[in-house]
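Here the complex is missing a single protein chain, while all its other protein chains stay put.
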Amino acid sequence: MHHTTATLLVSCRDRTGLVAALSDFVFRHGGNIIDADQHAESGADNGQFFMRLRFDIGGFTLDRAGIAASLGALARKFELNHQISYSDKRQRVVIFVSKTPHCLYDLLLRQQLGELGGDIIAVVSNHRELQTVAGHFGLPFHYIPVGAAGKDEAEQQQLDLLASLDADLVVLARYMQVLSPRFLEQWHSRVINIHHSFLPAFVGAKPYHQAKERGVKIIGATAHYVTPQLDQGPIIEQDVIRVSHRDEVEDLVRKGRDLERQVLSRAVHAHLDRRVLISGTRTIVFT
Amino acid sequence: MHHTTATLLVSCRDRTGLVAALSDFVFRHGGNIIDADQHAESGADNGQFFMRLRFDIGGFTLDRAGIAASLGALARKFELNHQISYSDKRQRVVIFVSKTPHCLYDLLLRQQLGELGGDIIAVVSNHRELQTVAGHFGLPFHYIPVGAAGKDEAEQQQLDLLASLDADLVVLARYMQVLSPRFLEQWHSRVINIHHSFLPAFVGAKPYHQAKERGVKIIGATAHYVTPQLDQGPIIEQDVIRVSHRDEVEDLVRKGRDLERQVLSRAVHAHLDRRVLISGTRTIVFT
Amino acid sequence: MHHTTATLLVSCRDRTGLVAALSDFVFRHGGNIIDADQHAESGADNGQFFMRLRFDIGGFTLDRAGIAASLGALARKFELNHQISYSDKRQRVVIFVSKTPHCLYDLLLRQQLGELGGDIIAVVSNHRELQTVAGHFGLPFHYIPVGAAGKDEAEQQQLDLLASLDADLVVLARYMQVLSPRFLEQWHSRVINIHHSFLPAFVGAKPYHQAKERGVKIIGATAHYVTPQLDQGPIIEQDVIRVSHRDEVEDLVRKGRDLERQVLSRAVHAHLDRRVLISGTRTIVFT
Partner (left out) sequence: MHHTTATLLVSCRDRTGLVAALSDFVFRHGGNIIDADQHAESGADNGQFFMRLRFDIGGFTLDRAGIAASLGALARKFELNHQISYSDKRQRVVIFVSKTPHCLYDLLLRQQLGELGGDIIAVVSNHRELQTVAGHFGLPFHYIPVGAAGKDEAEQQQLDLLASLDADLVVLARYMQVLSPRFLEQWHSRVINIHHSFLPAFVGAKPYHQAKERGVKIIGATAHYVTPQLDQGPIIEQDVIRVSHRDEVEDLVRKGRDLERQVLSRAVHAHLDRRVLISGTRTIVFT
C-alpha cells in the first residue's frame, strides 16, 4: 500500500532552472512527487537555495546506483550539495543517556507507537540506572563507564560500538558527558543533543537556577546538532513554557523536563524524516 | 531590485508529472522559481494535489496573455483548478466595520507600516463612529446605514460601491450585520470575517459568555471566508489564549480583542500574499 | 525539613470578613500561611468567593479532630463549602486504561520522578495489553474484562476493588468504556478523564477526523471530571497545538497523543495538589 519513497535534500547557490531540472529528473524516470518544499533566500547573487523533494519510486526506471549517478551529474552541473535517502533504508539510532530517564522513555515509547521514521537499536550509558528501561522496551543496553582509564578509552569503545552496530545517528538524551572533538569529527552532523534552556540564553550549567535568578517569565529547551563549540551547534527545534514567581527551581526543573523530551523527540522525528538540512551554523527544517 | 513575481495556486486530483510540467513551464520561459510548496494528500486515486509556485518573471518570454493561454492548456490537460496573480497587480481591499475599532486600527496600521501585500482603499460602515479613524489614515469612509429602506437596499449600495471601487476583497472587521446569500454569491471566497471564538466551539452569539459559563481554560478566535451558512465557512487562521477563573467576561472580551485583531490580520495577510487555497469546506494555507 | 502542611479549599457566597476569619484561625493556632489565593467574583450579592489556603502545621495547637471541629463551626457561621487535606495523607490513585499506553507511561514516569503529590497504587484494565507496563513500574495490574456477564458486573468488580484499595481518585487514561451513572454517583468529582479534543468543539467520537474534515488550524485536548453527561463535566485543563494541511489524520492522532498525556498529567497534578475546586459546571484551578 505504502510505496517506497525517496527523499532528496538539496542546498546550493540559487540559480534558475533548479526546480525544473530536479522535478524533470523525477518525472522522466517515472517517479511521482509527493511533497516538494523549496525556498530561495533573497540576497542577490549569494542567495541560498534549499529544497526537499519526496517522491514515490514504485515504478522508477532507474535503480539506486543509477539514481546516484544521475544526481551526481546534476550536482556537478548545478554545484549542489545533495543527499538522497530511501524510506526502506531506515536510519539506525543509538541513544546515549546517563541517569535521567524522561527523554529516554519518550523516545522509546514513540518507537513502540510507530511514530519514528527510523529504528532505535541500542542504548548506551555511563551508568547502570537505565538498563531496565532499555530492557522493558526490548533494547540492548551497553554500559560504558568513564572509568579510571579515562574518557578517551570510553569514547573509543563507543565509537567501536557505533561502528559495529552500523549506526546512523546518536541522540544525547540527557547524557552528561561532553563529547571530544575527535568523536564529533567522525559523527559530524549526526549527534543531536537536548539543552535545557532557550539558547542562546543561559548557555552552560544550571540554566534553571539562572532563569530563577534572572526572573524570566518563560523558560525553554533547545535541540541542536553537537559541534565542538559547547551549546553553539545548529538549532533544530525549540520550545518554551510560561513560568511565574510561584515556580521554585524544582518546578522549573519539572516543567523543563516536559519541554526537553518534547523538543528532543520532535528534533529526532524531523531528522529521521529527512526534514533537516544543515546550512552553516543553522538549520533549515522543512515542515 | 525586487522583480515582478507571479504566484500560481493549483489544486487538482493528484497525477504524476504535475510538478515537472509546471516547473518546466516556468523554466522554459525564463522564469526563476523563488518559492515552491506542494503537497499531495494520501488517499489513493482521489488524493488531492495542492501547489503554490512563486516565480520571478523579470525576464519571462511570455506576456500575461501568453501565460494565461499556456496555463489554460496545462489546466485542460491535467484538469487543474488554477489561479495566477502578479505582484504588480495588488489586490484592492475594502473594510466593513460597525462601531468597534480594534480590528480596523490593526489593519490600517499594518497598511501604513507596509506589511500588507495589497491596498486597503476604503472603509464602509453602517455607523459613523469610525469615520475619524479612516480619516486619520487618509482613507475614504462610506456611510451606508441599514435604514428604514431595509437591508436589501443597503446591500445594493455596498455592491455598487465595491463595483465602482474595483475591489477584490471585503474584510469584515467586526461588522455586525449578516450578509445575504445574494451578496455572498457575488463575493464568493472574497469575504473574510473574524469570529470571536475558537470555531467550531461556541458558534453564534455571545461566545465569551458561553466560554465563561462552560469554564473553558482557553479562548480563541477564528478568521474564515464567509459562506451563507453562519460560522461554517472555510477557516483561514485561528489562535487561542489562556484564561482563568480570575477573568470576568469583560476580561475575556479584552483578551478576545487581542486575538481577534491578530487572527484577522494574519488571515488577510495570507490571503493577500496568495497563500490561501480553498478546497471544499476547508483551506490550504501555504506557510 | 519539609513540614506537614494543610490545604484548605473554600467556596461560598461572598461575605466580608471571610479572609480575616480564616487567616486568623490559622494564626491563632500557630500555623504559618505558605500560600493564599483568594478570589471574589463580581456580581453583587450572589458573587462567589473561592479560596485556597495552604499552611504549615508543624507547631499547630489543634489536632486534626480539633481542626475539623473548628472549621465546622466556621463553615456553619459563614455557610462555607470547605475541604481540608494534609500533605502527609497522600491521595491514592487508580488508573483505568484500555490498550493505549501513552497516558499511562506519562503518569507512571511522573510518579517515578516524584512529581506527583499523590500515589498511583494500581492499574485497572479491560484488556491485558498494558500489564507489562504496570509491572515495569512495580504496580499491581487488575484485569477486569467487560465480558459476557456484561458491564454491570465488571463495574461492580471495579467498585469493589476501589473500595478494597481505599482509593481516592480514578484517572481514565484513555479508557474506552463509558462509566455508568451508578458508578459516577459514588465517584462524583473523583474521576478524571482525558478527551481528545478542545471541548466543547468536537464532542463525541473521532474528533481528529472531524478536525481534519473541518480544516481547523489548531487541535486540542481537554481533561475534565466525569459526569453522566458525556464530555460535559467540569473542565480542569486544556491545551492546543497548531496543525496544517500537511497533517494527515495519523499526524493529528500523533500530535493529539502529545497533548493528551500532558493535559491529563497536568490535571492530575493539579487535583493531587488540591488546587482544583469544583463550582457547579466549572472548576476553579488555583495556580
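Note that the chains are named A, B and C in the order they appear, and that numbering of residues resets to 1 at the start of each chain.
In the analysis below, a residue touches a chain if its C-beta (ideal position, glycine included) is under 8 Å from a C-beta of that chain, and two chains touch if they have at least 3 such contacts.
Quick caveat: nothing in here was measured; it's all calculated off a predicted structure.
Within the whole complex, the absent chain has one touching residue among A:Gly31, A:Pro234 or A:Gly256, and that is A:Pro234. Shown as candidates are A:Arg64, A:Arg128, A:His209 or A:Arg246; the residue that touches the absent chain is A:Arg246. Listed for subunit C, the residues touching the missing chain in the whole complex are 14, 16-21, 23-24, 26-28, 30-40, 287.
For subunit A, the residues touching the absent chain in the complete assembly are 39, 41-42, 50, 198-202, 213-218, 220, 234-240, 244-246, 248, 281-285, 287.
Residues of subunit B in touch with the missing chain: 35, 101-102, 105, 109, 112-113, 115, 132, 136, 244, 246, 254, 257-258, 262, 287.
The working rule: only the chains that are shown with their structure count from here on.
Distance from the subunit A centre to the subunit C centre is 37 Å, each centre being the mean of its Cα atoms.
Chain geometry summary: the mean Cα position of subunit B and that of subunit C are 41 Å apart.
The set of subunit B residues that touch two or more partner chains comprises 39, 287.
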